[in-house]
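A short write-up of the structure that comes next.
Complex shown without one protein chain; remaining protein chains in place.
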């Protein structure tokens, strides 16, 4: 559908890329990154609103690198929506049909479909788009983008200004649009929940580069670089050194973690970071039998602090042998059952299949 | 420490209040609300930056309603920090000491303490505050606010621009400042995680009013109005009618939910909303014995859709008897064990001690 | 309790009050010399009426020409990147800081170059003609027009134009169907203020076109003539007319209908 090859561009002192990306028919990719990572710039470069310094963009096999934006047939929903304030709701939605010279009857029938799909019948005759609510504006802008029947839809943080309930409704609509209309979607966001829920694949962009592309589990559980791990709120990251390589290929670390996954070219003595999600850590309850997978990486510790969130608690556990702190996340129901207090002693297990390993480059610094 | 009584103010067409609030010595209150709820306006009215239309503000027993801001001895960290760009780091931090005529030696010793506490030694001699990183600016602004030794600190979305790792560090610092220095903190945020983690008590502000004040569990599990429930992402909210009042005082609903908590003046025939957190719903596994608390509110359903997030999945379960949809949240580890697919049949339990009930006013509309 | 704040506010407001008082004094001072009978008699005179007509026509013509050139020029400065843009952007302000007297002198001098002689040969003469008035006014006001319109175009969100492009508009269509409608309030304000500046123009006009009664004497020139001949009733009449126009302009600009955007 769309293929991007070694695309670079610049704005002021910020450099984007080089970026390579390949999106298939009807796929849904979210690009997740902190603000200032260059996400919007990347979309602009793909759409031809910004001149690419180098690299190429193909759409449906055609090289569009030097084609003006209006001939690329990409629909775009910018973060601020950019509804036309001088036009009414219906005129806004039909703007694309008018300028793309879509057949009038076809435009009307598509309009009908979109009014159904996005539940716009109640407001389609409103003249003043500035008086619409946030969710209504969003739906109008989405209808405007979809009316020309695009095969490629670019979304830039489309839901950041909406409250949770309306956001969920629109997210579900987007999934349907992707599946039913077969529209390929490239969706940029800084919201992890949104990126994970909507993207079939997720690309993490940091400082103008795509640092990792993969499915949910890959991005969430197997970060490939420290900045991705940090951005995705991995709280447990430990610097250590490879002490030995086991027969099954897994790594044994100086800090006594064993069974960590290996990486290409792993050698004893490599400086690495080992990490684990705080909700993947198991607290061993002495009165229960433990399975074979919980026989490894057992550490005794004391509860140093307890952070309470809405639906979860995080125990900060200090490991007795090394003095390092481990974040252990518990759902409230587990916390209610176990009832830990600061100072309590417990045993935790860093399950080997939940560990990740990243080889540290010389200039990597753990935050 | 600070007491607010029937405070109201206005800006343009927006009306704030009336608001009542009472904060004790060394307490930590977070005010949680969507953007545009009037959170900043409320802080401004308390600080005297905005004239109160009516109501009074007491600090330490003194009525300060008509006292200018500089004499209220409140320290303030605004969202954009507002560091003074024409002054260096040290001059910024010492600005308050200079204008509050703090004794020079005392100021120097406090400066030393704050440099330690906030890890600012590396940048204290920088001249250009605009070149600092986001986290550094934040720490400098915090040091500037703390240097005059305030007993009351107002924070306005202090961490919204920071990435997760630095945010966590600063959140932990804030807890320490609150506990060690005994500073009373009033912290405004739209971030639920932050509000729950930091606030001893949490006040929910929506549309210029404090809609609920309580501790974590109260706010999270027992919303007192539908707009609070919606804002706090309660996905399962059902409109129904009270069918009967049980002997133990709990309510039985028309939609066959039983054991819901009562409310003052509950009567058969009242229109109510009943809700439950999606992670509080239990999936009954037929091969396991179920305790007495899981004998009530059992519903058979089919999995209509599965939403995958980073660390959790949400099953959308359609209840067979009524056709309503229930969101059921599962941590990934449970999802891995159970392995549900769309179309699967299962039995869910809405545990009675996790339910909440809100009596619907005539003009309440469920979203 | 709020005394220090009140004193500060008062101290800041005082100069504003003094200034307004001074302006009110100025505007009111003509009333000592104003009489309705004189005013009506003056208004009835042919050369005053021709000065009014001349001023209105010339200011309107020079404004139209200035805005037609300024709209694309301002858009280019606001949106298009080109080498030397900073230099051009600075240089285009020249007529705003150079005294109109010098501008008028330069217009006259340029008429003595080969280009001017060429135009004279084909019958277009500037000095002491209606065309001269228009060129003088145009030269003085076009830069102001560009400056105001540039600010207006900068306030139009480029996202709107970009979305229009992606919905099928060419750059020109997007300018026509999105930028201009969104900028219409600012354009209207710019037209009014440009016109006000043109009708009040004196220095360049007097240098290029002179002050021939009934021929090239605009309203400001006529005041100058009246005062130099100590014809107070006429001067008062003209001043009152110009004050009226100015107040209309000032309050008219504020009342340009808010665009929906």
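Every chain is named by a letter (A, B and C) in the order it is written, and numbering of its residues begins at 1.
To be clear about the criterion, a residue touches a chain if its C-beta (ideal position, glycine included) is under 8 Å from a C-beta of that chain, and two chains touch if they have at least 3 such contacts.
None of these values were measured; they are calculated from a predicted model.
Per the definition of touch given earlier, which of B:22, B:128, B:300 or B:361 contacts the omitted chain?
Reading the full complex, the residue touching the unseen chain is B:128.
Among B:12, B:61, B:85 or B:249, which one touches the chain that has been omitted from the display?
Looking across B:12, B:61, B:85 or B:249, the contact with the absent chain belongs to B:85.
Have a look at C:40, C:88 or C:229 and name the one touching the chain we're not showing.
Answering carefully, the residue with contact to the hidden chain is C:88.
Kindly note down the residues of subunit C that lie in touch with the hidden chain.
These residues touch the chain not displayed: 4-5, 8-9, 11-16, 18-20, 22-23, 25-27, 29-30, 32-33, 69-70, 72-73, 75-77, 80, 82, 86, 88, 90-95, 97-103, 105-110, 112-113, 115, 139, 142, 146, 170-172, 175, 193, 196-197, 199-203, 206-207, 219-220, 223-224, 227, 235-236, 238-239, 242-243, 246-247, 249-251, 254.
Could you list which residues of subunit B touch the chain missing from the display?
With respect to the unshown chain, the touching residues of subunit B are 44, 47, 49, 68-70, 72, 74-76, 78, 80, 82, 84-86, 95-96, 99-101, 128-130, 144, 148.
One rule holds in what follows: only the chains that are shown with their structure count from here on.
Compute the distance, rounded to whole Å, between the mean C-alpha positions of subunit B and subunit C.
55
Can you work out the whole-Å distance between the CA centroids of subunit A and subunit B?
24
Can you pull out the residues of subunit B that are in contact with at least two other chains?
If we look for residues of subunit B contacting two or more partner chains, we find none.
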